[in-house]
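Removed from the display is one protein chain of the complex; every other protein chain stays in position.
Moving on, here comes chain A:
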Amino acid sequence: MIKIENLHKTFGKNEVLKGISTEIGQGEVVAVIGPSGSGKSTFLRCINMLEEPTEGTILFKDQEVTTQASKIQQVRKKIGMVFQHFHLFPHMTVLDNLTYAPVTVNKTAKREAEAAARELLKRVGLADKEGEYPGRLSGGQKQRVAIARALAMNPEVMLFDEPTSALDPEMVKEVLDVMKSLAQSGMTMAIVTHEMGFAKEVADRVLFLDGGILVEDAVPAEFFAKPKSERAQAFLEKVL
């Protein structure tokens, strides 16, 4: 579904991504892990062009994303994204957060969008919060709303950028549970995470990045049992 070839990204003089190539297949759940500063977030953000790659190509369903800046909105509609800090629209109610993009971008009828939004809120366990403003929700609730907001656009891929890193520990599970059920429903997902347990349990593949290089690409069972590279071994020793 997504094909990444020779992806480079430079900020000023700092080369963050040094040529990454990989593929994410339909229905696949990929966990992207690595030490901080390894370029995992930048890698994820290049997929929907929140960061413009310095070099290389990204194909979404065989369509080149990188060269067609004008069509990027069309592509973004199909790629949902969840941020570490939620980025809900604070001046809109939960329901409006969910219906805004479908109504504005897809021109879905307001009533239809609201019905779909209520379905999604039920799915993330927040049916009773539709009238609240984000400011009144807990971190875990905010992140679940953010996931529902992304899903409201009926994306074909979901990108998660450290979705639980900003949460209090007791709220991590409720978000991971939502993501787990999403993965089980067959959604294609790329998740930048520090939750090794979650990666091990839910992911189909693990990408280990270090220093802007894709060091390892393996199934979780293998990776966590016996990483091939020394760098991955050192990393796992620290986090597990």
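As a working rule, contacts are C-beta pairs under 8 Å (C-beta built on N, C-alpha and C of every residue); 3 or more make two chains touch, one makes a residue touch a chain; residues count from 1.
The working rule: contacts and distances are computed from a predicted model.
Hidden chain, UniProt protein name from the list "Formate dehydrogenase iron-sulfur subunit", "Polar amino acid ABC transporter permease", "ATP synthase protein I" or "Fe-S cluster assembly protein SufD": "Polar amino acid ABC transporter permease". Of the listed residues A:Q73, A:S165, A:Q184 or A:S229, the one in contact with the hidden chain in the full complex is A:Q73. When the missing chain is restored to the complex, the residue among A:G39, A:P53, A:P134 or A:P163 that touches it is A:P134.
Of A:L50, A:I213 or A:L236, it is A:L50 that touches the chain left out of the display. Chain A residues in contact with the hidden partner, per the touch definition given at the top, are 48, 50, 73-74, 76-77, 79-81, 83, 85-91, 93, 100-101, 104-105, 133-136, 149-150, 153.
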